[in-house]
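With one protein chain removed, the remaining protein chains of the complex are shown where they sit.
Naming follows writing order (A and B), and every chain is counted from residue 1.
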Amino acid sequence: MKRAGQAVAVLAAVAVGIAAAAGVLHARDERHPLPVSEDRLMYLRSGRTADRVFLSFDAIASDVYWIRTIQHYGRDLGSTRTTGRFELLNPLLDLTTTLDPHFNIAYRFGAIFLAERPPKGPGRADQAIALLEKGLASNPTRWQYLHDIGFVHYWFTNDYERAAAAFERAATMPGAPEWLRPVAAMTRAQGGDRAGARRLLTELLSADQDYVRHTAERGLQQLQALDAIDQLQAIVERYHDATGSYPRAWRDLISVRLLRGLPIDPTKTAFVYDATTHRVTISETSSLFPLPRFLQPRTR
Amino acid sequence: MSSVVRIDRLTKDFPVGFWRPRPHRGLDGLSLEIPAGGVFGLLGPNGAGKSTTLKLLMDLLRPTSGHAEILGRPVGDAHARQRLGFLPEHPTFYDHLSAEELLVYFAGLFGYTGADRRARAARALDRVGLRSDDRQRPIRQYSKGMVQRVGLAQALVNDPELIVLDEPMSGLDPIGRREVREIILELRDEGRTVLFSSHILSDAELLCSAVGILNRGRLVASGRLSDLTAGEAHGWEVVMTMTDASLADRVSPRVMRTRRIDEGRYSFELGAAARPEPFIAELSAAGATLVSVSPIRTTLEDVFVKALGQGDAA
Partner (left out) sequence: MSLRRIALVARHVFKESVRDRVLYAIGAFALVLVAASILIAQISAGQDVKIIKDLGLATIELAGIVMSVFVGIGLVAREIDRRSIFALLSKPLPRWEFVVGKYAGLVLTIFVNVVAMTAALYLMLGYLHWSASPAVRLSWDAPAMDVRLLIAVALIFAELALLTAVALLFSTFSSSALLSLVFTLGLFVAGTFSEDLRHFGDIMDVSPIVGHLVGAIGWIVPAFSAFDVKAQVVHALPIGTAFVADTLVYAVVYIAAVLLAAVFLFSRREFR
C-alpha cells in the first residue's frame, strides 16, 4: 500500500537523521570534549534550603545529588589538582542525605569517601562520623551506621576507645549480628584497655553461639598472654638492672631464680625471647598468634 | 458544459470509540456531478454528511474509498486551489489581525504581490460590504455578521471560478442573509459556480439551480430544482375578499379547503381538476373581489420530506 510505504520511508529517514545526529555528538565528545570547569561554586549548600527549593521532588533531587557526588569523587580522584581536592564532597553528601534522610548507601559509601586519607580522599574522618551520626538520627535502628562509625575510628582516627564503644552500641541494636561483640572486645584490647576487653570477653563466655564462645576464650587467652608478656618483660628488665646486661636466653633468668621454669602461654607454647632486641614475644607457632597490636602498653 | 465537481462513489468512515473503534459511516458511496455556472445546493438535515462532503472536496478529510475531482484536477491539487474559494462553517480567523491584514495575507498566499495584492483585498472587502473603518480593527472585535462577511471576502479574494460555502447563512440576521443571497446571485451572474450547503430550504429555493439532498450519508435526491419540483400544479389557491361571510360558507363545500385569513379575506384551495376561472367569476358576480390566484406546486420542502422518508425506509 502506497501510504504504508510512505510511512515506512519517512520513519526510516527520521531514524537515520537522529542516528546521524547522535553520531555527530559522539564524535564531538570524543574528539574535542569540553574542558571541565574546575572552579566549584555550589549555589545551594544548605540542605534545608534545598529541601524547600525542591518541594516534593526531594527524592529525585537527592538521586541527582548522589550521582553528582560520585562524579565529583571520581573526577577528583583522577585529577592532578593539589588544592581543594574533594572539597564539594561533604556539601554534596549533606544535600543528598538531607533531601532523602534514608539514603543508605549515601551514608555508608559517603562516609568511606570522606574518611579516606589523601590523595585518595579528603581525610576527613570527623565529617564521615558526623554523616553517619546524621544517618543514625533518622534511622535509629541501623546498627550498620554504628558499625561504620567504629570502623572509621578504628582505621582512620585510631581512637580504639571510641571504636569499641561504637561496636558495643551497635551490638545492642535489634537485628545486630553476634560477631559485633567480640569485635568490640578485641578493639578494646587493641586500644590497650585489657580490663574492659576482659570484662566483655568474660560475658561472651556464656554466649549461645559456639564460635562466639571460642572467640571469647581465645581472646581471653590472648589477654592472658599479653599480661604474661608484660610480666616477663619486667623480669628481663630486673635482670638487666641487677646484672648490668641483658639475659641471653630464658636459662639466664631461670638460673638466677627470676623464673621458675620455661615460660609458656595459655596454650602451653613457650614464649620467645630475642637476645638482640631484648624483647619477649609470643611464638609464631602458638595458636594465639598474632596477638592484638600494641602489646607494648604501659612499660617504658 | 463541463463539470466543476465530479464525485465518484465517495465514502468516508469515521472511527468512533477509543479501544476498539467501530467506524461510523459519514458518507456512503456519494456520486454527484456539479455543472459549471449556476448555484448548487447541498441540502440535508444536520449530520447528513454535507460538511463532510465539502471537507472531502477541500482535502481537509481524506476518503475511505472513492474519488473526487475539482475543477478537473484531483482533490488536493494546488493548481485547483488557486481557482477556488472556500468559506468553512462557523468560521474563525486570527483574532489579532484586522480584516484588511487577513485579506492581504491570504492574497499573498495566492501569489499576488504589492499594490495588486492590496487592491484585491480591498475589492473583496468592498464586495461583502465591510466598512472601511471596520476593516482596520482586529477581528477579535467583530460581530458574527462581520466575521461572516470577512469569511466571504477571503473566499473571493482570488476571483475564483468555484466558490464553496459551508452553511454561509448560519448565524446571520435577515438583512445579512439577504446580502449573502445577493452576493451569491451576483457571483452566478458573473459566470462563476457556487456550491453551498445548508439545512435551510427557503434559501435554497431562492438561489439554487440544482440541488442534492443528503440523508445519513446517502444521496437521496438530486437534480435541477425545476425538474424536482415539476409536475402539474396540483391545485389552485384563490384569495378573495367579501363583505358577506355567508358567501364563503356557501362555496366552502365545493372546495378542498377554506381558510379565513382575516376580516373579510378568505383563501380557497381548489383541486387540480377544477379551473379557478369559473369559480372566481361566480364569486365576483356575488360581490367578492379577487386578491390573488396561484398554482399550488410541489415545494422543495415537499421534495425534501419525501426524499428523506424514502431514504429512511431504504
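Throughout what follows, a contact is a pair of C-beta atoms (placed from the backbone, for glycine too) under 8 Å apart; a residue touches a chain by one contact, two chains touch by 3 or more.
These numbers come from a predicted model, not from an experiment.
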- Message: So there's a chain missing from this view; which of the remaining chains does it actually touch?
- Response: A, B
- Identified contact with the non-displayed chain, of B:Val5, B:Leu30, B:Leu84 or B:Leu300: B:Leu84
- Task: Pick out the residues on chain B that sit against the missing chain.
- Result: 14, 55, 58-62, 78-79, 81-82, 84-88, 90-94, 96-97, 101, 105-106, 108-111, 151, 154-155
- Query: On chain A, what residues meet the omitted chain?
  - Reply: 6-7, 10, 13-14, 16-18, 20-22, 24-28, 31-32, 34-35, 37, 39, 41, 67, 70
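The rule we apply is simple: only the chains that are shown with their structure count from here on.
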- Item | Rounded Å distance between chain A and chain B, as computed from the means of their C-alpha atoms | 91
